[in-house]
Each structure stands twice: as C-alpha cells, then as structure tokens.
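Here the complex is missing a single protein chain, while all its other protein chains stay put.
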Amino acid sequence: MRVILKTRPRKKPHVPIEAEGIIPQNFLRKNDLTVYEGNRERNLEDLFFVTVEGPAVSPDQVEIILTGDTGRIKRVGEYMNAGRIIIEGDIGMHCGNFMSAGEIIIRGNADAWLGREMRGGRILCEGTAGDYCGAGYRGEKRGMRGGTIEVMGNAGDFVAEYLSGGEVIIHGNCGDLPGVEMRGGTLVIGGNCSRPCGNMTGGTCMVIGDPGELLPSFRRNGSTEVEFGGKKFRMAVFRGDVANRGKGTLLVKEEAIISRSGRDERL
Amino acid sequence: MTQGILIKNAYVIDPLSGIRGEIMDIAIRDGRIVEDALPGSEVIDAGGCLTLPGGIDSHSHVCGTKVNFGRYMSPEDMRAGRTSRKGVMHVTSGYSVPTTFGNSYRYSTMGYTTVLEGAMAPLEARHTHEEFTATPHQDMLANTLFDGNWSVMEAVREKDVKRAAAIVAWTLAAVKGFAIKLTNPGGTEAWGWGKDVSHIHDPVPYFEVTPAEIISTMIQANEILRLPHSVHLHCNNLGVPGNFRTTLETMDLAPPAGGDRQTLYLTHVQFHSYGGTTWRDISSKSEEIARSLNSKPQVVIDMGQIMFGRTTTMTADGPMEFKLYMLHHNKWSNHDVELETGSGIIPVYYSRKSLVNCVMWAIGLELALLAKNPWQCLLSTDNPNGAPFVKYPEIIALLMSRRMRENEREEIDPRTEHYVPLFALDRELDWYDIAVMTRAGQAKAMGITRIGKGHLSPGAQADVAIYPLKPDNLDPSVDYQQVMAGFSRTLYTIKRGRVVARDGDVVVEGANSTIWTRSRVPPEYDMGSDPEFTRKFDQYYTVRLRNYPVQDVYLPRGVCIETEAAL
Amino acid sequence: MAISLVAYIREFARWEWARKFLAARTAPLVIPPYFRNYPELTGKTCTHHLFCMMACPAPGAIDVIRTPEGWQPRIHIGHCIRCGLCVEACPNGVLSSGRILESMFRDNTRLSFSFKIDVDLDKCMGCGNCAVACPVNKLIDAQMSHGGRASTDDLLLKLSDGKCRVLHVEKCTGCKTCEHHCPNEAISVARLLEAVHAPEEVP
Partner (left out) sequence: MRIEDVVCPFCGCLCDDLVVSVEGTKVLSVENGCTLATEKFTGDHRLAHPIRRTGGAWEKTTYDDAIRETAEILLDAERPLLYGWSGTFVEAQTLGVHMAELLGAVIDNTSTVCHGPSIMAIQEVGHPGCTLGQVKNRADVIVYWGANPIEAHPRHMSRYTTFTDGFFVKSAFRERKVIVVDIRETDSSEIADEFVKVTPGGDYAVLTALRMIVRGKGDLVPATVSGVTREQLFRVAEICLSARFGAIFFGLGLTMSRGKSKNIRNAIELTEELNRHTKFTISPMRGHWNVYGSNEVFTWITGYPYAVDFSRGIAFYNPGETTSVDLLRRKECDACLVVASDPGAHFPRACAEHLASIPTVQIDPHVNATTHLSRIQIPVAVTGIDAEGTAYRMDGVPIRTRKLFSTGYPDDVAVLGRVYSLVKEAKG
C-alpha cells in the first residue's frame, strides 16, 4: 500500500503540526487520523491531500510518502514499528521518536531530535540534521538504544547525547559536543566536530575529520586502523572520559593529532 | 446544591467508634456527620459497599521545597501520568512526584481526605503552605523540622527543656506547623560539614549534643506543650545495614505516657530495621523491632513499605541521600537549610532482581504483620520514598492475602526467603485492621480525632470514602485483585460534606483547610521577645525575623488547634 | 718589602703623634635631645590602633603582630630610618626612642591622626562590602557585620539611597579595609597626620 500525503496550503504556515499518527500501522484500516495544528485538533484530511494506492495486510507493506511543505510537521514516525516513510522534503522535530522498526527516508533536512530515544529500525537523512540527533529526553539517562541513523549532511550540536545503543553515522560535520554523555553504541563522524564525547562512559566514537578541540580527560591507548567510506584510516585510540570514570573509546585520526601537537601540549 | 447527604446501606467500619462492619446509614449536614439527615438531602445508595472515614496519610511528602525540587529535576518522571484538563480537574503530570493537583486528585480517588506533609523546613514553610492550597482536596498538616535547629540544640546542651519547648512553640506558631519532626536528629547539622552521626550517642560537631539528648528533650518539650501529636521521628542511620540496633535504642528513649497516648512516632521503620553489616549480608530484623513495639504502647510506627518500580526518594536526611547517591550514581540534589535542617533527593529503582530491595520489601510487610496492635503500625510508603502512594491498594492487598504474597515470592530474588521471615507469616489482616491502619490509627496517633478526623460519629467531619467492595461477599485472601482495584478508586469520596470524587474523577473544585497548632506559653517564654533568641536570629539567618512568620493569608482556611503549655 | 715597612713605622710612630693620642682630653659625648634611635618597647599595652604603621614613612619598617602577650609592634632594623614618627604617633606610649617621649611630655605636643573618606558616588554600586567589612562598624553594630543591615545611625559607613555614605568619619581608624575591599575603587581613605600642641579633645 502506498499512502501519499501532500500538505494543503495553510493560513499560518509557521504553526507546527504534530502528527504522531503518521505511521504505517495506522493506515492499515482507516485514514481518519487526528493531527494537531498548534492547539487545534484537526483531521488528517484538513491538512493533507490523502491518496491511497493499493492494499496492504500488514504494516510492513505500507509506505507513506510525505510531500509538500513538511518542514513544520513534528513527530512523524513516532512509535513506528514497521513499514516505510519517505519524506520528499524537510521534516520537523522528533521524526522517528521511539521507533522500533521500519525505515524513514528523508530527502531534505531534518529538524532537531531526529530519532530521539529510538529503539530500532533505520533512519536515513539525505540532507542535514538538527541538534540532538539520536539523543534522549531531558532528565532521562538513556538516549537512543538501537537502530541506525545515517545523516548524509551535517548535524547540529549534542549529536547522540546519551547514546546507549545502535549506531549514528554523520557523514558531514557535527557541532559541539557530539556523543556527550554517551554510554554505549557507536557514533561515527565523517567530518569535523568539536569536543567529542565529553563525559562519555561507554560506547565508541570515531571522528574521521578534525576533532577540533579535544578534552583533556582522555587517556591515549595505542592506535588502530579503521575503514570508512571505502578508505582506510590510522586512528589514535583514547579511553575516557576519565573525569567520569568512563570506559568509552574515542578514535581520532592520527594525522589530526600530529597536526595539532603544536598547539596542544598534551599530545 | 442540596443541604446534606444521606448515605444509605453503607457497610461501615469505624474503628474509633467501635463499629466493626455494620450496614447503616450516614447523614451529613454542613460538612459534619449528624444523627439525622435533613429532608431533601442528596441520597447516595452505597449498596452494602465498604464505607470508611476519609483516608488519612500520616506521613507523606507531597508539598514543599524538596518535593517540588523532586519535580523540578525529573522531567522524565513527569512523562508518566499526564492528564489534560477535564471538567474542574487541572492538568496533572508525574508518577512518583506528581504535580500538586495530581497528588490531590489521586489521593481523592483513593478516598484520602487528610494528608500530613512529613517534613517542612521552617524557613521555607511559606512554600509548603502555598502548595497546600494547590492540593485542594485534602486537609493538610505539616510536620515541622527541628532536627538541626541551632536554638533547640543550644537549649538541649544547656539541658533547658523549657526553653526547647518555648522555641518549638514559637516556631510552630510562626510557620503554622503541626508537629515536631526530627529527621536524623543531629545528623543534618553534621551534614552542614559533610558529616553524619553514626549512632544516637555520637555528638554533633560543635554543638556537642547527642541525637539521644535531642530526642529525649524534644519528647519532653512536646509533652510540656501538650501538642496533639507526639514527636515524629525519622531515626538516625536510615538505610544502613545493622541499623536496627539504633532503632531499638531509640525506641527505648520513649517514656511511657498516660492513657494510650504515644510519646514517640517512628516513621518509615522499614528503612530502620536492617540487620547485617553491609549490603551483602543485609537481613530483616523486623521481629526484633516488632517485639520491642509490642511491648511499648507509647510507640507508634508507620511501615515505610517499599514497592518495586521507579520512584524518587526525598528526605530531610541529607547525608543519607548522599550515601545513596554514591551507591546509585544517578542524580543527586541536596538542599541545606540554614540553622535548621537539610534535605536530599535522588531517583531510585527498586528492583525485584535486587536481593537488597527484596529484603526491604519484605521487612515493611513483616512489620505490619508482626505488630500485634494495628493502632501501632500504620500503613505508609513514606510517599514517594518507598513507592508513590498510589501503591497503597497493592500493599493493602498484600497484607490481606497470603496467597498474593506467595505469588509475589515467585517473582522476586529467590534468595530473599533466607534473609526474611515474611513467608513464614500466616497472618492476613482483615478489613478492620486496614481501616485502623489507613485512617483511624492515623487520626489517633496525630491527635486529630478531637477535631473530627478519622471517625464517623455525629459531630465528626464528614470525610467519607465509599469503596466498590462488598466485604460480605468478598474473600480478600483470594480476591486480592478486586481488593486492589477497589481501594484504588472510590465510588464516592466525600470531603467535608461534599462529594469531591466519583468513580475516579474529581468533580468539584477543592477548598481544603490547613491544620496547625499553637501552644500558649507564658510571656517570659515568648521567644519573639527573647533577647538572646532574637539576637541570634538577626545575626545568623538571612531573612529578618519579621519576614519569617507565615502570614495568615497563606492559610485561607486555617484550623488552629490551641493548647495550653505546662510551662 | 722590609724597607717599606720600616719607613712606614717611622712615619707613623712619631712622638708628637703618640703624645697627642695618649694625652688628649675632649668633652664627654652627650646624646643630643634630637637624637632618635631605633624604637624600643616601653612595656605599655599596645591597643592595636596601628597608628605607628600608618605614620611610618619607611616601607616594611614596622609591623604590629600578635604575640602570646597580646599585640605588639615589631621594628625591622634594616628598614627603620629612625625618624621616630611611630613613637610620636602612638597614642599609648608603647614605643620609646631617645628622648622623644620626654620632650613630647615636656612640650605638650603630639601627632594627631585624622582621616578623610571619599566616596565616588558615580562608581559606588552600593554593594555594601565596605560597610560590612569595616572593623569599626563591626564593633558598633553586629547586624551590620552579619549581613549589612544598619540597626543604628552611629555607624561609620552605611548604605543610603543606593550609595555608601559616611556618617561618622571621626570614628575612622584609618585601616583602609573599605578601600581594599571596594571592587570599584569608589572609596578611598586619606590619612592626615599633623602635629598639634596640647592634646585636643576628640569632638
């Protein structure tokens, strides 16, 4: 089954839409879902032109395609457990919250909290992602626990905060403090970042680009070779964050260390 | 609105009036229980359902600085239990530390109409009272903390009981408090230096008084002031393996009182009944504690039951919370209050997989089952420390059903039974015991029966809870699920003559009252004009003496219990 | 070498010289009244006014230290220039040097300190650090030193209309604590040292 949701023009296009109902399992039987525009309750049809093509017997067979002005739609794919969502443009915050299986493909950019507290499945963002990609909720001790988030572009600050399982791959650059408070899982940063893995206690983070400023609380522990994007890199291995009794692993390109050694007295 | 309510066909258990389960009618008028209903009263047919005086929680943390800080620091807890505005009900959030309205609505739907806030720091009393007005469906009382009060400790050092009494009288009147609360007496002052006291004869740094001296002096002061409640004590060494000795020694400090009045109320005794020396060999010493309790009618305890799951611990016992933090390494808040007390908050998860937690769970139940007199062991979880109060129905069911305990035995750490006597206990509490442990006992222990709390005799406050339980055709030891469900949700909760909750929904805006005490003392014992007291106040507090007392405006419906101090 | 030694002796061992050396008579040496030696302790009790330190023109020459017997000035000989100002400044005669005390007594003179406190009202934030730290205020009003509330107007300094005000400059002892602890350099203490004839009455 293919469900095509095309946004209708709105009078106040900046008012956010919360649409946690847009998940494959909800389209098996009915289409009269409730979505919220600001503080108003709306019917799905009020905000979208809905087209349904073909049948489906299980959520696995449902594919939702979101097109139009989708950058203000929040919570798409929340608690999704099967099927596929393809977003032709940008998507609002909290896309793929708590998702446990299935696939979300975002052709544009994703706003903050992409895949927050994700349990499984896969999110592919072809554009850039906002802050707190693959992170957790305020006060909660665990962020993303499983699945994969892959961002082809850049990502914002605090990527994979409290990551405790699964894999986050950012091909572009990250902002400040990626992998902060990380406790498990894997974070791969293809580009540059700054102060990776502050306060980490577990998991593995790999920075292929320039790690920027490194925190003093990581202990050098040999080196290793890794492969990323078909290329091999010689990586320096650090353990930390020692300020937090951490046992995480941070891999930084050996050249980056050498080129930095002039200004960083520790290395 | 009709003038009154007539409840027909109620299966009434009213321990204070000696009613142990009779089908009868209850008439209510002008907020009081009366002999006969007015014509035209609203009639509620209870249909033989269990009808009890409104529930009373004699030790719960629901309002005030540290409770609110528990909320403040726990957005993750707020994600549970969120409800939207519905009729007169405000938005609520939270599970272990719900919002004030959340607490109030949940207590109401469980039939509770009176709640005592377990710990109020005098300096921050205004905050507690503000939250009281936002907990609108329960009459509130505040235990006032004196455990690290400098003036009190100086009086104790001078062995001046009368001065200690005068300080208590002044403070309770100033902050509109209800009773004396001692939380780890002396330990909270030691915590001002990052230390603790290790037993009841361990002197407090600088002040050189021992917890035992503080406790004994305060008991005497309390009796001099003739306060309705006794000293309300959270013993030293909470949660330390082997602490049962401290608890037993502390119980020995309670002097016998005249009549059946208690002189010491020990709260959350489960946390104080541990044997062993470390967390590895912790064991239950509930039998020793219960034996001592059974021989001392002057002592009343509450259980401090823990229930498995997530909760937030909060207490004025700052050093204990730090020790707990070092164990869990999750998050930790601490709030010391100048010249008075401290407090700490950490979230915890009690797990069925943890032997320690299983032992703790068993101890609380054992205390209730081993205490011969239900009037001496009241039901509590030290909300939210042992568990949120919404778990009370489950505890009631566990106490009433051996079968339920056996079922639970299958779920918990199998080693537990080697450390606790719980599974050897056959006792199953009956409806009467539960009525005592959840309302009558509380009212008596708190000394508020005189103002019409905890009973249903004419003249009493019309606080009534009707539960969808028919004791005549229900065997609680088998149908424990039904017991649990029944106690979770009243058919009707009536508060001061108004139906406030029906079938789980709150139906009116609340208007609670706050009960506080004032002891009249002779002018020479008025601390407000004592030069030494005011001098110290001016120099060491950071608020002015005149800005310290809680103004009447904070108690729109204050009820003052006045006593004449024997000074 | 030997010859030059002989010549040397011959030159200096002349009788004329030896006679004068052995027989000369001059007037005995008298210490003049204006002579000032290093100050010495007289044994009188030091009241820790620190006037000696304030008057001393030589850096590091005098300290007032706490000893088991109480406060006492200590002179650092190497730094002392023997001007005697400390002796003259001390209100209690703790120090003595030469005949200074004697002549002060005879002439009925003394050195008098007064202080002038300036507050730059543009810079003053009214933080109260000066008034709370002020040791004079501390003796007058315990509430002031315990949090900055003035319970009396007998104070040397207090906050009024958002600025530090000097109420009783005559109480100032010139310690400059206020000046040292002012974050904005808004307050300064000037010490005026003058010689006066006959001890004046403190107004």
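Note that the chains are named A, B and C in the order they appear, and that numbering of residues resets to 1 at the start of each chain.
FYI, contacts are C-beta pairs under 8 Å (C-beta built on N, C-alpha and C of every residue); 3 or more make two chains touch, one makes a residue touch a chain.
As the structure is a computational prediction, the values presented were derived from the model and not from experiment.
Within the whole complex, touches from the chain that is not shown fall on A, B, C.
Among B:G192, B:G276 or B:G304, only B:G192 touches the chain left out of the display. Among B:R29, B:H127, B:K391 or B:R439, only B:H127 touches the chain that is left out of the view.
Considering the whole complex, the residue from C:E11, C:E69, C:D161 or C:E194 that touches the absent chain is C:D161. Residues 12, 14-16, 18, 36-40, 93, 112-113, 131-132, 137-139, 158, 176-177, 180-181, 195, 198-199, 213, 215-219, 241-245, 264-266 are the ones on chain A that touch the missing chain. By the touch criterion stated above, the residues of chain B touching the omitted chain are 63, 65, 68-69, 71-75, 77-78, 82-85, 90-91, 93-94, 98-102, 123-124, 126-127, 130-131, 134, 150, 191-194, 206, 322, 325-326, 331-339, 342, 345-346, 539-544, 546-547, 551, 553. For chain C, the list of residues touching the undisplayed chain reads 124-129, 131-133, 138, 145-150, 158-163, 177, 181, 183-185.
As a convention for this text, only the chains that are shown with their structure count from here on.
Annotation: 46 Å between the Cα-based centres of chain A and chain B. Computed centre separation for the pair chain A/chain C is 73 angstrom, with centres defined by C-alpha atoms. Multi-chain contact residues of chain C, defined as those touching 2 or more other chains: none present. Across the interface of their complex, chain B is touched by residues 142-143, 146-147, 149, 151 of chain C. Touching chain A in their complex are the following residues of chain B: 73-77, 79, 330. On the side of chain B, the complex with chain C involves touching residues 535, 538-540, 542, 544.
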